[in-house]
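Take a look at the structure set out below.
All protein chains of the complex are present and in place, except for one that has been dropped.
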Amino acid sequence: MEHKIAILGASGYTGAELVRLIATHPKMRIVALSGDRKAGMAMAEVFPFLRHLDLPQLQKIEDIDFSRVDLAFCALPHATSQEVIARLPRDLKVVDLSADFRLRDPADYETWYGKPHAAPDLQAEAVYGLTEFYRAEIRSARLVAGTGCNAAAGQYAIRPLIEAGVIDLDDILIDLKAGVSGAGRSLKENLLHAELSEGTHPYSAGGKHRHLGEFDQEFSRAAGRPVRVQFTPHLTPMNRGILANVYVKGDPRAVHKALFDRYLTETFLEVLPFGALPSTRDIRGSNFVHVGVIGDRIPGRAMVVVALDNLCKGSSGQAMQNANLMLGLDEATGLMLAPLFP
Amino acid sequence: MEHKIAILGASGYTGAELVRLIATHPKMRIVALSGDRKAGMAMAEVFPFLRHLDLPQLQKIEDIDFSRVDLAFCALPHATSQEVIARLPRDLKVVDLSADFRLRDPADYETWYGKPHAAPDLQAEAVYGLTEFYRAEIRSARLVAGTGCNAAAGQYAIRPLIEAGVIDLDDILIDLKAGVSGAGRSLKENLLHAELSEGTHPYSAGGKHRHLGEFDQEFSRAAGRPVRVQFTPHLTPMNRGILANVYVKGDPRAVHKALFDRYLTETFLEVLPFGALPSTRDIRGSNFVHVGVIGDRIPGRAMVVVALDNLCKGSSGQAMQNANLMLGLDEATGLMLAPLFP
Amino acid sequence: MEHKIAILGASGYTGAELVRLIATHPKMRIVALSGDRKAGMAMAEVFPFLRHLDLPQLQKIEDIDFSRVDLAFCALPHATSQEVIARLPRDLKVVDLSADFRLRDPADYETWYGKPHAAPDLQAEAVYGLTEFYRAEIRSARLVAGTGCNAAAGQYAIRPLIEAGVIDLDDILIDLKAGVSGAGRSLKENLLHAELSEGTHPYSAGGKHRHLGEFDQEFSRAAGRPVRVQFTPHLTPMNRGILANVYVKGDPRAVHKALFDRYLTETFLEVLPFGALPSTRDIRGSNFVHVGVIGDRIPGRAMVVVALDNLCKGSSGQAMQNANLMLGLDEATGLMLAPLFP
Partner (left out) sequence: MEHKIAILGASGYTGAELVRLIATHPKMRIVALSGDRKAGMAMAEVFPFLRHLDLPQLQKIEDIDFSRVDLAFCALPHATSQEVIARLPRDLKVVDLSADFRLRDPADYETWYGKPHAAPDLQAEAVYGLTEFYRAEIRSARLVAGTGCNAAAGQYAIRPLIEAGVIDLDDILIDLKAGVSGAGRSLKENLLHAELSEGTHPYSAGGKHRHLGEFDQEFSRAAGRPVRVQFTPHLTPMNRGILANVYVKGDPRAVHKALFDRYLTETFLEVLPFGALPSTRDIRGSNFVHVGVIGDRIPGRAMVVVALDNLCKGSSGQAMQNANLMLGLDEATGLMLAPLFP
């Protein structure tokens, strides 16, 4: 049996990535695609790389008949998402890829996103979508809130260390290198090829990046006390990929063991041998996460390095993994695609 | 039932691409991988992007037990391939990705590759592997010779035009832009990132590129008379992809119709509407070929543009498509992966 | 003595390139910079790479006191340029980098740019700025019209061949690969890093690119009869550089000799030994042009390959070379910067 899928916001990168994944998913069929400004267009016009697929035309959200939809992916911009989801049928399964339902406390939402939450009642039922840590809740959820791509990378490194009690909670530093597709298909000068290629620079530095809201929420919950981390993301001249370096104080071998033990049975998390470090080129286009740990010549200091694909495991692949669970499927269904190299 | 597969030369890019494709192929299982200089190593060491797969160690070819192999892909360097295949069991199905068995006449081989062919008897049974044009022969072949990646791109544009008789056979010009993975994992100064990125240049220009041997053979056969084309390949700062511009003299609409009609029923060939032209970014990582045709302000001139992924449809994807046929499978099995964009 | 320079349109790439060149020019000093939408900003805000220079603030054109300006570079968008220049003092020396004054016949302008010329009287005094071919006229000109960057590349290959009478005028084909900075700092989806890197595609194909207007005008004048060429430009994932392959019918050695002889005394044109071909990476950031010629296995066919930097020799470097002449300086002043490699 095939599940009938709608993708709202199919004209952006995460929407297109969902279509790419569903193209070879044995149990899902796309029945509706929305793209407000591009309603009436064929997906092949908006994304010629999907030309070989037989897909419904883009339409306006209000023109979709949700009675024949089993699950909707919502890949809309932040702030738009909460308004759209509030108008969807209340029994429709929804996986939201925006930031709108990630922060449990609406006050946190207002702090980080600068305006009141428009659907606090929906927030109450939303489950945070970091699959490996909320699997049970996701399985029975109606509304799952996808994590930030950077937020996913940081948490894969740090959560098991907090749980295992092997690091100093007051001195955690994340220096992260992100590919440009994480910024979406937005028309900004600093995303032009001529400006971005052949250079690298930090952005939203100094404790201002919004994914800190997720880090604060999740790390504090895991630790049972407030935890604040330092976090500097950089724009790097590659299209896909996040490399998160997490610098911690703790015994490097204990750090490695905590991660190795925690992820031993996880399909998508590969913990490398102690001392080996990952590269983004080895996970590109896939749902896999590579995790490495190394010590330092200074005793008691360790670095964890996490590599994942921001569009796949950091966003649409994670969403698919969660949707699989919500539909009663094996969570890896359609997600075993090997990375693309070179 | 799963077919048992060996990949000889698994430590190069085309070998790794075969592993990538088999990773989600429902009917093939890898039972042996060779890599002479890297024998004894795990694939995860040679290609960390394959870390999530449970694969046999690399071994020497002479240590492989071919009695338990149904089909061998041979992804070895040119010249080595003919020697290795000559020593394999004579009833083993083989798909060769090298240049060794592409030219039917051993004299042509000597002309283009500069030394006598070492296995002319095997050459006699080899079938040229351009699937869409040799499907019947491939289905019953024991030994299939994969085409050159540039040779595939050029033929997809030109063969139907010769067959339809819509162009001047004496004035065909191919200006081709190739991604760097086509040069393989070889250590050459001009393949270093610092030398290659941010620049483009022609190579093997002036009628010297070896794929001209394939063009001559195939176009002359199709035309029933000698056909010689001009061909200039360029190295372009992208990893995957070939864009072949073919300039011909003939009516542009007739050219478009010949291609459209010829590929109407082909799974992997997408002919765009007249006037639309393809981009390599829309086929990256896939087995699909995009074909576009446009006219010129000068009447009677047309340009055909073909985009394909050199490592996939131009090499390992084509090999897989042929292997599927040789094993009695649907030729598209395991090859419907959508391109990776962005 | 220093000449006082104004740059109108200093917030785009060609304007910034002029500032870069003047930074080490011994005889020019910038006294005014305009940038209408960015008036009031410091150049260091708009272009941080110019931070070390002591430059005037951006201002509106109407606020510039042209009485203290010796020469103005006009790096404004097409169509705007003619309106602005029409309002400047009639005795001010002007080098225009736009397309507005390139076509001598206002009817040609209307054909290629889709609307009537707004300053046909100024057109009458404009000199076409391909320095090596209009040096005498430029020296005494008041208004020089910079060539298109692609138009420059094509002409460096073809003009000497027309003059020498060594090629078939009815069968000239230009396949050109252009870096992305040629498209300027415009916000378009297809110029985003995520869309452009790792791919290549043709644009304005089929006889529609506006630089054909320049080719038609110049080649027909040189030949004394109408000449029409085929021309396909491609967007290539590099920031700077044009590689123009020109396919002609004629004796390859005669083609090489015509170019070698013509450019023997030119400072910026380097004709390579017969059979050697250039690469864009070897001229990046400089005013130099590399020209190569090769034959083909088919007798009577030759390929000329020209490499130049679109922002420098194709635009701002050419403009500087012309300005030097108009100010009575050696034309190479400030332009001997070596290319940047790697």
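In this document, chain identifiers A, B and C correspond to the written order of the chains, with residue numbering beginning at 1 in each.
The rule we apply is simple: a residue touches a chain if its C-beta (ideal position, glycine included) is under 8 Å from a C-beta of that chain, and two chains touch if they have at least 3 such contacts.
None of the values given here were measured: they were computed from a predicted structure.
K.L.:
Touching the absent chain in the whole complex: find that residue among B:78, B:193 or B:208.
P.N.:
With B:78, B:193 or B:208 as choices, the missing chain is touched by B:193.
K.L.:
From the listed residues A:132, A:195, A:214 or A:270, report the one that touches the chain absent from this view.
P.N.:
Checking the options A:132, A:195, A:214 or A:270, the one contacting the hidden chain is A:195.
K.L.:
Of C:70, C:132, C:198 or C:296, which one is in contact with the hidden chain?
P.N.:
Checking each option in C:70, C:132, C:198 or C:296, the one touching the absent chain turns out to be C:198.
K.L.:
So which of B:213, B:237, B:317 or B:334 would be touching the chain we can't see?
P.N.:
Residue touching the absent chain, from the options given: B:237.
K.L.:
In the full complex, which bits of chain A touch the chain not displayed? Write them out.
P.N.:
That gives, for chain A, the contact residues 173, 175, 177, 194-195, 197-202, 205-208, 212, 228, 230, 232, 234, 236-241, 243, 245, 247, 275, 277-282, 284, 294-298, 301, 303, 305, 307, 342.
K.L.:
For chain B, which positions touch the chain that isn't shown here?
P.N.:
Residue positions of chain B that touch the missing chain: 13, 180-181, 185, 187-189, 191-198, 237, 239.
K.L.:
Please output the residues of chain C touching the missing chain, sorted low to high.
P.N.:
Here the touching residues of chain C are 13, 16, 19-20, 23-24, 47-53, 181, 197-198, 239-240, 268, 270, 272, 278-279, 281-286, 288, 290, 336-342.
The rule is simple: only the chains that are shown with their structure count from here on.
K.L.:
What whole-number Å value describes the gap between the mean CA coordinates of chain A and chain C?
P.N.:
Averaging C-alpha atoms per chain gives centres 45 Å apart.
K.L.:
Would you kindly tell me how far, in whole Å, the mean C-alpha position of chain C lies from that of chain B?
P.N.:
Chain centroid spacing, chain B to chain C, equals 39 Å.
K.L.:
So which bits of chain B are touching at least two other chains?
P.N.:
197-198, 239-240, 278-279, 281-282, 284, 342
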